[in-house]
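Missing here: one protein chain of the complex. Every other protein chain is in place.
Chain nomenclature is as follows: A and B, assigned in order of appearance, with residue numbering initiated at 1 for each chain independently.
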Amino acid sequence: MLSFIARRLGLLIPTFFGVTLLTFALIRMIPGDPVEVMMGERRVDPVMHAEAMERLGLNKPLYAQYLDYIGQLAQGDLGQSLRTRESVWSEFLTLFPATVELALAALLFAGSLGLIAGVVAALKRGSLFDHGVMGISLAGYSMPIFWWGLLLIMFFSVWLGWTPVSGRIDLLYDIQPVTGFMLIDSLLSGEEGAFVDALRHLILPAIVLGTIPLAVIARMTRSAMLEVLREDYVRTARAKGLSPARVVFVHGLRNALIPVLTVFGLQVGALLAGAVLTETIFSWPGIGKWLIESIGARDYPVVQNGILLIACLVILVNFVVDILYGLANPRIRHQR
Amino acid sequence: MKLLDIKNLSVRFGDANAVPVVDGLDLSVDKGEVLAIVGESGSGKSVTMLALMGLIDPPGVVSADNLQFDGTDMLRLKGRQRRRIVGKDLAMIFQDPMTALNPSYTVGFQIEEVLRQHLQLSAKAARRRALQLLERVEIPAAESRLDAYPHQLSGGMSQRVAIAMAIAAEPKLLIADEPTTALDVTIQAQIMELLLDLQREQDMGLVLITHDLAVVAETAQRVCVMYAGQAVEVGVVPGLFDAPAHPYTEALLKAIPEHSLGARRLATLPGIVPGRFDRPHGCLLAPRCPYAQSNCQAQRPTLDPQVRGAVRCFYPLNQEVA
Partner (left out) sequence: MTATTTPLDQALLYPSPLKEFWQAFAHNKGAVAGMLFMVLLVFCALFAPWLAPFDPSEQFREFMLTPPAWLEGGQWQFLLGTDELGRDLLSRLIHGARLSLLIGLASVVLSLLPGILLGLIAGFFPRLLGPSIMRLMDIMLALPSLLLAVAIVAILGPGLINTIFAIAIVSLPSYVRLTRAAVLGELNRDYVTAARLAGASLPRLMLVTVLPNCMAPLIVQATLSFSSAILDAAALGFLGLGVQPPTPEWGTMLASARDYIERAWWVVTLPGLTILLSVLAINLMGDGLRDALDPKLKNAV
């Protein structure tokens, strides 16, 4: 198992350097003069311009610039936001838990509902329920989630008034960030009703963000389950006289989970992309909204290293999924 | 009382008009008896046994006048009652051991599962018993194999594990569905020997589904020959081998290479098994039968007693009393 992890870890390093190369190149593709862009003003004084070029290391050859960039990263220096003058890393850290909270809630929603729907659809193949699940999941898969979010807001917030329109918690509550997770912090604060309010804020964004993963997971679970139920070992399990529940869940689902897990992992990347849209719609103060606002404000250090951080996050999550995949599938684990 | 007594078993896939895969089959097995079922692929051998185990899913429909195992009519049992018998008193081994074991669980888990389900053993006791079972089926280094996954085992090993799983709760009847077909020739004999050892040791009934007549000659006491879903001849060994009564049995025997020693070509039966759309009106073998008469085309024969056993033919062979 350890060598399996080590092997996967080895694959991670070149990918990481590749991503730094990408973010490095990205920022240099900005049309126009880099100093003017960085300073956010036109016609910079020539002396200051030269000074800035020197300071930013932009007069060095490209490879040296890249090495500088890597050097900075190695020291944990991700630069400063042009807007707030705060370090990119500390901004990221304050906003990141909000995104994680949202993403976890979405995955929980998509994973639990998707698995159940997929398994039941597979067991009742060809039934009305099966057709319904497949139809809805196809629609979910094709859903423009930014519109879906607006639709839900219109219905549940504007018309029914059940859920708030935006944010993580009502401004009435003064919650001290301890863990950064609003659900936990609101409980810790001891303020009455804070937790429920946080939950009400979370529910719509989580549904919106979870919609596409839900569709994908339900579809994948169904097809994996159908495949597995045809396998010889399921027949063996039934010949042992095991209960249908045990046959389906212990012998069937366990094996069907292997491809589902892969899809699950692939969805995490899509989830972060979806978070950009979801957070924008619901004014959810996470890294997605941060990134879009920074782009709007031409805050390039944030854009550059924010993208780097998100990419690293995706790589890391995929790595974890890979490990989980190994755990779930003995055949992979024992490869060479 | 017979251990297994099947009367007029039919299995169809689809509605009542569908051509039956098993068609009015009668079969019985005594305690401690080895019965071989032989026939071509698709003749309904496996489906018969799957029907007994209750493993036929819709659209498959099973019907029978009697499907009695150990005094209970299996057809009238529902879910939980059936599962108390299946896997315990009635166990089955399948053809391809490489796919019959669950790839996600260890060998030990899959054996212990049976013990815990049917004998209510504790985890510890189940593991001890599983180890004994692995040793009994002659798996070397059994202790470490308990924690092995199926993909780490060879085909022969996997089949031994499958056998250990099947005999775990000491069944009264073991069904082995072509247990050696998927294995190397060198392993086949070992597995057969193991099965017969266990059968004698535990005094189990054994139904051996196979198309290897050489194996049948060495192991079985009685043989049922199936063709297109029907039993065409039931007889004892070695009588059936010396004097087959049904033309189809004769053709099967002639197709064994040993019988054709010296001949230039192996004897074959021309034609193929009738399919869904060309099922003959009369005797199902008539289109392929070298002895067929005109009434063979028109009427369907029934399985009738003859000198040694029973045969489904108007003109049985070898009827002179020896």
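The criterion applied here is as follows: a residue touches a chain if its C-beta (ideal position, glycine included) is under 8 Å from a C-beta of that chain, and two chains touch if they have at least 3 such contacts.
These numbers come from a predicted model, not from an experiment.
Q: For the chain that does not appear here, which of the shown chains does it touch in the whole complex?
A: It touches the following shown chains in the full complex: A.
Q: I'm checking contacts with the chain that's been left out. Which of A:116, A:151 or A:196 qualifies?
A: That would be A:151, which touches the missing chain.
Q: One chain is left out of this view; which of A:169, A:194, A:214 or A:307 touches it in the full complex?
A: A:307
Q: Give the residue, chosen from A:15, A:127 or A:179, that touches the chain omitted from the document.
A: Counting the whole complex, the residue in contact with the absent chain is A:15.
Q: Contacts of chain A with the missing chain: which residues?
A: Contact residues on chain A toward the absent chain are 14-15, 18-19, 21-22, 26-27, 29-31, 138-139, 141-144, 146-148, 150-151, 153-154, 158, 216, 219-220, 223-224, 227, 263, 269-270, 272-274, 276-277, 280-281, 291-292, 295-296, 303, 307, 310-311, 314-315, 318.
Everything that follows uses one rule, which is that only the chains that are shown with their structure count from here on.
Q: Given the complex with chain B, which residues does chain A contribute to the contact?
A: So the residues of chain A in touch with chain B come to 231-233, 235-244, 251, 254-255, 258, 328-331, 334.
Q: In their shared complex, at which residues does chain B touch chain A?
A: 53, 55, 79-80, 82-88, 91-92, 94, 96, 99-105, 113-114, 117-118, 149, 151-152, 162, 165
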